[in-house]
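Note that one protein chain is taken out, while the other chains of the complex remain in position.
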Amino acid sequence: MKNHLGPLAFLLVLIAFPLAVRDPYYQHLMILVLMWVAIGSGWNLIAGFTGQVSFGDAAFFGTGAYTAGLLAHKLGMSAWWGLGLGGIFAVIIAFPFGWICFRLRGAYFALATLALNEVMRHTATIWESLTEGMVGILIMQTFVSKIPYYYIALAIAVVSLISVQVVMSSRWGYYFVSIREDQDAAESIGIDTHYYKMVSLCLAAYLTGLAGSLYMNYMGFIDPTIVFSLHDISIMAILVGIVGGVGTVYGPAVGAFIMVAVSEVFRTGGFGLLEKLTAATGSPVMVLVTKYIKEAHVLTFGLLVIFVILFLPNGVVGGWRKSRRSH
Amino acid sequence: MAYFETLGLVKLFGGLAAVNGVSFDVNEGEICGLIGPNGSGKTTIFNLINGYFPLDKGEIYFNGNKISGLKTHKICREGIGRTFQIVKPLKRMTVLDNVLASAFLRSHTKSEAVELAEKTVSFCGMTSLKDKVAGSLPIASRKRLEITRAMATKPKLLLLDETAAGLNPVELEEAIALIKKIRDSGVTIIIVEHIMKVIMTVSDRVVAINHGMVLAEGTPEEVASHAGVIAAYLGEDYCAAG
Amino acid sequence: MKRMRFGVVLVLVLVPAAALVGLNPVQAAEEPIKVGVVLPLTGEQAKFGEIEKNSFLMGVEEINKAGGVNGRPIKLIIEDDMGKADVGRSAVEKLISRDKVVMLTGGYSSSVTYAICAVAQQRKTPFLVTTGSADKITEQGWEYVFRLNPPVSEYPKALNAFLQEVVKPQTVAVLHENTLFGQAGSQEFAKQCEETGIKVIVKEGYEHGAVDFKPLLIKVKAAKPDLVYMISYVMDAALLMRQSKELNFNPKLFVGGGAGFTLPEFVKNAGEAAELVFSATLWTPSVPYPGAQKYYDDYMKRYGSPTEYHGAEAYASVYVVEDVLKRAKDLTPASIREALLKTDKMTVFGPVKFTSYDKKTQQNSLPTYLVQWQKGQLETVWPRNVATKPYVYPVPAWSQR
Partner (left out) sequence: MEVFVQTLVAGVLKGGLYALIGIGMTLIMGVMGIINLAHGQMMMVAMYLTYVLFHYLGIDPYMALFVSMPSLFLLGMFIQRFLLNPLMKVESILPENQVLMTVGIAMVLTEIARFIFTSNYLSVQTSYSTKAWYVGEISFSAALCVAFAFAALLSAGLFGFLVKTDLGRSIRAVSQDNEAAQLMGIDSERIKIITMGIGAALVAAAGTLLLPIYYLFPDIGGPFTRKAFVITILGGLGSTVGAIFGGVTLGLAEAFGATYIGMDYEDMVGLIIFILVLLFLPGGFKRLTKV
């Protein structure tokens, strides 16, 4: 129980956050962070814990988003139903895919997920009669205030973390990690590796699909290039997982915060802090630095990614075993 | 029908027969040694029994059931555990977690599994190492971990693949003791081993393999004095000269 | 290792915290009026974002040199949306909350524009949409959203008149890029064709950036359409024309449906294959609006590369912003909105006036033109009253051009 005190305290802080910080800008950033916690947890489950690296999380994310969007657009239902169904539809995509593709190992599986990502994006683009193609799906947002979205996102993030925590301390968790560590050994001790990889993938797809539905509801507009984006969703999910900590329960939470917050810090030049400093000091070096960071924030960010992979290969939060010392 | 029985196992690799019509029986409760020179197909036979490779021909029966054609994990569920010649520890997990992962197979709840794992760890004499990370263990402990992990699946038949290779004399004695202890607990064992001392001391019966075929079968003494076996190990010339 | 992690955490906590604490806006006497601009400056749409950014900066510099808004300069705060809706939303939240801009403009891709619109409406901050062209954006009844450019469905207006009066084609092939612009535009065009009795025999999309259009063109050629209508951006457009010429494909006419066919880069890349190609367009430097050509020349001089209609939209936007801020009785959202509603301003992009029609509200409406490449020059050929040259039709086969 002692282990849970820290997270509980942190949860209380998060619950109080929108009441303390009224600025919608920061609330918006936190909603994104919480959404990425769910996606990152999903990725971490299949890749970090089970060792089956996925480059195609966007396939599930997009399915969740489109489920919510199409429910509203085609059936006139509330897009909030998507929160219930988005994850399920993502699983419906994940299931046959995993069934067929889990005979592939390592990088080959990763490539297959990448292909799934692209196939889904093309399908959503071409199938105009269903998805409206690139015209996209537009729904009216339910709330003006960000606070309801914040709490829904928080609930999803907490559910993700708790389910990962629960799964990982159960039989499934041990099986997942065994598969990651050595698939042959896992088979030889009676683990149906194909089946448990499927379980892991479907759980991951569910969480990712859930996040996708949240995105649709919160942003109100989607098109195939946004939600099936290889770069902005799939790779971002991997970065969240890796930066935070591969195979750790709270890693994706840290990763999500870093990826969203740091990229925003770079994008805005430290929320405008750099410009203030430049104006205050008037030093030409600062002018140069500010100009560089403002114009090349993606470059800076890319350098950060390289740095993290080189020097923190298992992310900011350490490896699985460390968090299991308490046993 | 014997407790464990293989009938005409054949495995081809790219047209070459690695195992070519191997049939042998193992009786309940005995230790059966599998010997043969390098490349004679012993490990391949294990991989066939264990379902790691699909059989090209032949059948395997265990405890009255046909197990050939089943998936590896099903075969384990049937009660056949194995160790690997090249050890495959779950590196980033502790010794106890390694064992726990396999103890789940015969447990309904986690607490049951933990209990079984602790019991197995202490049975195999690894209690002092149980919180060590598997990747950090020396080779002898890794080999022992292989056995411990296999034992946690409560096997009726255990396949040991070169568990004694690379051990020093003290560790060797410990390993032999452990194997005997496992046999005494009621587990049937098939053991592949290079070190003759181990085979001769623990085996009740020995099957000699060469070129993927059974060369001789019998008590350790019978097989050791079999002309063909000596020839296979030491070369035709030695045999002719002798 | 542990110390490193601590360091990382420290940085992560301190930077946002410092940002939160230290940044209250400083009040000054001749304080500039802040206007937020959201554009894609990185990512795949960055090319257009850059053109718009440059045009915005050029425009605002001219305005401020001429005295700004009643003596106060305009300060544009340009934010990068990276082409992502969620980042666009972050950007606009920041502009409103932290920078306290009085109004917003910009918005390139429809997805980002939509995200900005939703926030602008919620936070009651007037937003002048520069580019985002999805029809739905002005169909939501948002009172704080105004759009300068026409919606995508209205682009082929001039072409229709030309087809009915002059060409009278029986069959048409429609090729389009799989983007919002391509898909929505081709649907609208196909619908209009069906209504006027022109048969659409091929309608096909392609992924932007294809290397080889020959398989598509071979098929279209075999179908023998009278007219080929293509919604493509500049480099795809050039490749399409080049490869049509290579395949000796001779329909009665080729018409481009996007801005792609009117750019200097198009004629440079397509070479002879550009000759006598028509295009429907909203804007070229030769449109009959005051300052259009001058804007084009100034841009070329200043940035060394050609601008196009997105740039003109941006340049026009900043002048509309100036006009609106001058007329607004104060800088509250309500007054700015009032002023926007009463806008009637001639810009390089055409007359700007926000009206409501069909389902749309606060939408600017602009005439469209038909242009044709003649001897390497882009000539406006339709409507007749503004034509700089008569159109060349029928178009001779490639071998005789």
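Here the chain labels run A, B and C in written order, and each chain numbers its own residues starting at 1.
Keep in mind that, in the parts below, contacts are C-beta pairs under 8 Å (C-beta built on N, C-alpha and C of every residue); 3 or more make two chains touch, one makes a residue touch a chain.
None of the values given here were measured: they were computed from a predicted structure.
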{"item": "Displayed chains contacted by the hidden chain, counting the whole assembly", "value": "A, C"}
{"item": "Selected from C:Arg98, C:Lys245, C:His310 or C:Lys360 as touching the chain missing from the view", "value": "C:Lys245"}
{"item": "Omitted-chain contact residue, chosen from A:Ile88, A:Ile147 or A:Val298", "value": "A:Val298"}
{"item": "Residue of A:Ala110, A:Ala185 or A:Leu274 in touch with the missing chain, whole complex considered", "value": "A:Ala110"}
{"item": "Option from C:Thr138, C:Asn178, C:Ser286 or C:Thr380 whose C-beta touches the chain left out", "value": "C:Asn178"}
{"item": "Those residues of subunit A which, in the complete complex, touch the missing chain", "value": "47-48, 51, 53, 100-101, 103-104, 106-108, 110-112, 114-116, 118-119, 122-123, 125-126, 180, 230-231, 235, 238-239, 242, 246-247, 295-296, 298-299, 301-303, 305-306, 309-310, 313-314, 319-320"}
{"item": "Sites on subunit C contacted by the missing partner chain, in the whole complex", "value": "42-44, 46-47, 49-50, 175, 178, 204-207, 209-216, 218-219, 222, 234-235, 238-239, 242, 245-248, 265, 268-269, 271-273, 305"}
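One rule holds for everything that comes next: only the chains that are shown with their structure count from here on.
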{"item": "Graph class of chain-chain contacts, one of line, ring, star, complete, other", "value": "line"}
{"item": "Distance-maximising chain from subunit A - centres being C-alpha averages", "value": "B"}
{"item": "Centre distance in Å when subunit A and subunit C are each reduced to the mean of their C-alpha atoms", "value": "32"}
{"item": "Where subunit A and subunit B are represented by their mean Cα positions, the distance between them in whole Å", "value": "44"}
{"item": "Subunit C, residues touching no fewer than two other chains", "value": "none"}
{"item": "Junction residues of subunit A, two or more chains touched", "value": "none"}
{"item": "Of subunit A, residues touching subunit C in the complex", "value": "23-26, 28-29, 32, 122, 125-126, 128, 133-136, 138, 140-141, 144, 215, 219-223, 225-226, 232, 257-258, 261-262, 264-265, 267-268, 270-273, 276, 295, 297-298, 311-312, 316, 318"}
{"item": "Of subunit A, residues touching subunit B in the complex", "value": "169-171, 174-175, 177-178, 181-182, 184-193, 247, 319-321, 324-325, 327"}
{"item": "For the subunit C and subunit A complex, residues of the former touching the latter", "value": "1, 4-5, 8-9, 12, 15-16, 18-20, 22-23, 41-43, 79-80, 82, 84-87, 89-91, 93-94, 96-99, 110-111, 114-115, 118-119, 122-123, 134, 136, 140, 178-180, 182-184, 187, 205, 207"}
